[in-house]
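Dumping the structure here so I can ask a few things about it.
One chain of protein is taken out of this complex; the other chains stay put.
We just call them A, B, C and D in the order they show up, numbering each chain from 1.
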Amino acid sequence: MQDGYTTADGRKIGGVVMEMKNITLRFGGVVAIKDISFDIREGEIRAIIGPNGAGKSSMLNVISGFYVPQEGEVWFHGEPRPQMRPYEVAQQGIARTFQNIALFEGMSVLDNVMTGRLSYMKSGLFSQALWKGKAEAEEVANREVAEKIIDFLEIQHIRKTPVARLPYGLKKRVELARALAAEPKLLLLDEPMAGMNVEEKEDMSRFILDVNDEFGTTIALIEHDMGVVMDLSDRVVVMDYGKKIGDGTPDEVRNNQAVIDAYLGVSSD
Amino acid sequence: MLDAAKTSDVQTETLLEVNNIEVIYNHVILVLKGVSLNVPKGGITALLGGNGAGKTTTLKAISNLLRSERGEVTKGSVKYRGQDVHEEDPAALVRQGVIQVMEGRHCFEHLTVEENLLTGAYTRADGKANIAADLEMVYNYFPRLKERRKSQAGYTSGGEQQMVAMGRALMSRPETVLLDEPSMGLAPQLVEQIFEIVKSINEQEGVTFLLAEQNTNMALKYAHYGYILESGRIVMDGPAAELRENPDVKEFYLGMSDEGRKSFRDVRSYRRRKRWLS
Amino acid sequence: DLVFPSLSYRTGPYAAGGIPFADGYADYFTLLNERDGGIGGVMTKLIECETGYNTEKGVECYESTKGEGALVYQPLSTGITYQLIPKVTADNIPLHTMGYGRTSAANGEVFSNVFNYPANYWNGASGVVNYLLESNGGDLKGKKIALVYHNSAYGKEPIRTLEELSAKHGFELLALPVDHPGQEQKSQWLQIRRERPDFVTMWGWGVMNQVAIQEAANIRFPMENFIGVWWSGAEHDVMSAGDAADGYKALTFHNVGRDFPVFHHIQKYVVDTGKAAGAGDQIGTVLYNRGMYAAMLAAEAAKTAQGIHGTADINAAMMRDGMEALEINEAKMADLGMPNFGPSFNVSCENHGGPGLVGVTQWDASSKTWSLISDFKPTDGDVIGALVAEDSGAYAAENKITPNCN
Amino acid sequence: MPDQFLFATEVFINGLMAGVLYALVALGFVLIYKASGIFNYAQGVMALFAAMTLVGIMNGQVPFSHIINAVFGTEIHHFGWHVPAFLAIILTVGVMVGFAWLVQRLVMRHLVGQEPIILFMATIGLAYFLEGVSDLMWGSEIKKLDVGLPQGGSFWIEDMTAGLGSDNFYGFFIDNLDMVATVVAALLVVGLVLFSQYTKQGRAMRAVADDHQAALSVGISLNFIWVLVWSVAGFVALVAGIMWGTKSGVQFSLSLIALKALPVLMLGGFTSIPGAIVGGLIIGVGEKMFEFWIGPLVGGATENWFAYVLALLFLVFRPQGLFGEKIIERV
Partner (left out) sequence: MFYREAGDFKTSYEQDSQTFPIKFDRFRYYAVLAIAFLVVPFVINDYWANAILLPFLIYAIAAIGLNILVGYAGQVSLGTGGFMAVGAYACYKFMTMMPEVSMFVHVLLAGGMTAIVCVVFGLPSLRIKGFYLAVATLAAQFFLVWLFNRVPWFYNYSASGQISAPERDVFGILITGPNAPAWATYMFSLIFLTLCALVARNLTRGTIGRSWMAIRDMDIAAEIIGVNPLKAKLTAFAVSGFFIGISGALFFSVYLGAVEVGEAFGITKSFLVLFMVIIGGLGSIFGSFAGAAFLVLLPVVLKVVGVDVLGWPTDIVAHFQLVIVGALIIVFLIVEPHGLAQLWRVAKEKLRLWPFPH
């Protein structure tokens, strides 16, 4: 299992990037995650699905270091990750989007995307205060990367708009842009397509696939639209009430009786 | 499956009438450019359209929630039961039976789930017993909420919050519900369940719905009539069944082409930006 | 016109004290205009400017009025005084800080443009001690005196003097600061209750006075042994404690009550003609009298200046000379309708501080009046003189001023 | 050292009582914060205004006489009647309700859905406005307030306890006014807790604090809730104004007691009514003990900052205050 596999459409999936080992997370009396283990491999699109309140978002929060699980370990690049602050996790190359959009509302789209590049900008306070030397060069260099991503996600026209004014769907896209700007190794997406219509979902799917393809980014994805999940993902983890009830390829999961009972219902196609 | 929309029996009284409204945010941003629609009593009317088309704005214009967002209806009128409600306090509108379920949940974070539901009954004066009965009804619709009734709404999951928002609206025993993206972030069976709930409330209690939805598929399945909104204008309307058969709608909103539904993997190199208006 | 700016405060936390003073100051000049046709035939003009007891506004007031030919400033705030000392010196306008401000300004060799006659804080401190000495048979050894003070430049002024005096007379000093505004003084008064000082003296202003007197009454501290400085001895300070305040004492450097001819004049020429600055109901109150007294001293100095320079239309520099040559004697005061209203004294270049004579008044709660119980008596010149020399010397050194009289 | 111990006890008790007085002011803040998420800076000025109005009504003062006289050249100051305290209090409550209505009408309803700092700022504007109006209306001189509350140390308690220590100890000093304040505060707190926790309006009030838009959408009339809450806060302000005004006379400085209430608020939690009381007690005792024993060592006048530093220390461990609602942190 350690050596990866080849997907149905012929993409090569590498070794394990991140492994969750026996994670348990409690909030007071509520057990949000109960003893869950799974892995994410290099280059794959890994979906996490499950009914509402199953603990999916909590799982992403554990990966980002925002929630600290009471039990279990997170292994990253083959070694256990020591306890870290979320921003340190981000600096290791893990970027994400949020379920309830968490954009910086007071800033323009461009600035939001540029914050995604913070870990690449290292000029000192003094240089920035004078806007000379390293600060300016760095700003321009990173701006180029940001603009590339803006182009890629087709949001050039709103570059200077304050995000507070944007409609929901565009905000989601800006959030994706911000995450991509970090050029992450592992990208965590929490319901990126909620609140979109089919056409927009198609666009979003295309972006996700392209990111995965062009940059080789590993992606973990939470989504409720089964069509999207089944089409995009290479492997799927299914959670229910904090427990893992299924893990495998889309087809395996689709035919797993426990998953059907708990989540998909009969009418899934 | 397709018979949910019985176009024939909704040709009754028009409850809500939106006439050519124009909405401006912040004094400068023109968002709605003359939207008109009619919501018949006892029907389910769907308002469809892409991101930023102006669905939410339309609903807020109706429920008078725009003012607190520095938005303003500058032209046109909104009539409920033939009366202009433009100047009314949102609370007064709720008392008249129009309630909105807002996009993005908007739960009262610090109140418990149950308290959230009870605030829904704020305008009611028909006694504790009736309210308690309705609370039971909501718990029946959403058993998950019953489990979490004592937790603060701020700590419930996204889907649970959506249920709270729906349940809270139902607690007011509304005559008309303006539903803004009820399916967002819900697990598939729950989406179906919510629409079933909408349908059964509509049928059994005669509650009228105006539904803004991105999930066109679902919306057209349950609605009787649909409007399609794009860039602040209504570009198409018609009975749901007809809309569903319209080839453009099929392609752009239902994701179906002649060969049936195509995989999300296959759209990659294929771009289209065709629009009725642009 | 002879312009007298009045930097008053009729708003803010200290308005209750600012209003009567400003009224008295204004009414006297109005009286001069109405009754005498001004000073030496030139009408006076009062420019009132609201400072709210705030230094920046004080500066703004100063800057906006000095261009109008202001003759003398009377800011009624130690904070503003400190701002203005360098400014008036540079602009050569005199500053009169009567019973407040920078005490060492009494040394006219250093502070050429600042006057604080007829008495200053250090006179006050010494006055308290002298009064206590007198009423205790000349001996304060082993006694304990508590000082309750406003925790600001103003309140801290007497500490040095009291420390010197405590060494000299062998009493123990207990200093208790109260922070602005002074609404809550429980711990200070519990401290007093526990330490049982024989006497309490107070350097307070604003609400702090009322609360202190009330708290003293609450702990049944004998009012006769409680002496406030002259800024802690107005009617409104004692009024709210009711009968409990009976017997409370306060220093003063001028007389109290309204039994002076000048007040009849004010009533007749100012109040009855509707020209009063206030409602006219403040006449005879402690702070009104003080304001009027300040105005009288200013007017007399102006007359002196007119005499020296032989012109009626004096400017600020002439006014300064007039102030430095001011002579107040009983005859003059009687003439002005204020017999025995304040001490007689002469100002000189060496002494801008006047005679430093301090009297004591006492409150009678039943008749709601203050009465003078100890006449204006001299204070400890040795101790004060040394302190003035020291402090003004330091100021001179810091600001590179060569003390001189010319 | 029984005397030392007795003194400590005395300071402790007095600290508790002082704390109750702070809490009275803090309560008004809590109410409005709870109901609208607004940090109402004007609470202190409201106490001043209420107290001034009460005195003005009791003394039959003509409101705005100053301006009237200045404009019309008249000389009116008093109606010439005296209103009994009880009636005057009721009238003042009426005035405070009117004020609440005006605030809602002219300020709050135009600021629905704004960020908290904007609303905070608006209340500062309100504070200025009200301060000016109170002075114009009733004049800025000091007024004596006497609604018949007992004042001064309780001699009875003092005499009863005098025997506890050596000759050095007079007995416990407890201010009668403080005792009254304690009883009043206790009643207020119980009433307010019941109201906010168990009534429909109380629930609506908390809902409004969480999300204006959502509250509107379920038919809660923000206007009504705000009038209600500001009226109650006005009433609390009146109570605080009476207590503090009796103590030190009614004058501008009364509005500064708000500064004494802030650390209380911080420590107890902005959203908790019982928190205001407990916070008040802790602050009261803490600052009195500190001033009494440590103060002399560092030069005194520590009370102003000590309360804040104490509250700050608590906050570092509980960022929402002792009883405040947990700040929800989720993504």
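Just so it is clear, contacts are C-beta pairs under 8 Å (C-beta built on N, C-alpha and C of every residue); 3 or more make two chains touch, one makes a residue touch a chain.
Given the structure is predicted, the values throughout are model-derived calculations rather than measurements.
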Report task. Mind giving the shown chains that are in contact with the missing chain? Result -> A, B, C, D
Report summary line: Among listed residues C:Glu109, C:Glu157, C:Glu215 or C:Asp237, the absent chain is touched only by C:Glu157
Report task. Could you tell which one of D:Pro2, D:Gly94, D:Pro116 or D:Gly191 touches the chain left off the display? Result -> D:Pro116
Report summary line: Had the left-out chain been drawn, it would touch chain A at residues 64-66, 85-87, 89-91, 95-96, 98, 102-107, 111, 114-116, 118-119, 121, 123, 125, 128-131, 135-136, 138-140, 143-144, 147, 178-179, 182
Report summary line: Logged for chain B, residues touching the omitted partner chain are 24, 26-30
Report summary line: Residues on chain C facing the left-out chain by the touch rule are 8, 10-11, 19, 48-50, 52, 54-57, 59-60, 63-64, 66-67, 78-79, 82-83, 85-87, 89-91, 102-104, 151-154, 156-157, 160, 179-180, 277, 387, 391, 394, 398-400
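Assume only the chains that are shown with their structure count from here on.
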Report summary line: Going from chain B to chain D via touching chains takes a minimum number of steps equal to 1
Query raised in the report: Using CA atom means as chain centres, which chain is nearest the centre of all the protein shown?
Result: D
Query raised in the report: Which whole number of Å gives the spacing of the CA centres of chain C and chain D?
Result: 35
Query raised in the report: Going by the touch rule set out above, which residues of chain A reach two or more other chains?
Result: 99-100
**Report entry** List of chain B residues in touch with chain A within their complex
**Finding:** 25, 29, 48-53, 56, 103-104, 144, 148, 151, 155-160, 162-163, 181, 184-192, 214-217, 252-255, 261, 263-265, 267-268
Query raised in the report: Which of the residues in chain C end up touching chain D in this complex?
Result: 10-13, 15-16, 19, 151, 175-179, 181-184, 186-188, 190-191, 193-194, 206-207, 210-211, 214, 217-220, 236, 239-240, 242, 244, 274, 279
Query raised in the report: Which of the residues in chain D end up touching chain B in this complex?
Result: 112-113, 200, 203-204, 206-207, 209-224, 271, 325-326, 328, 330
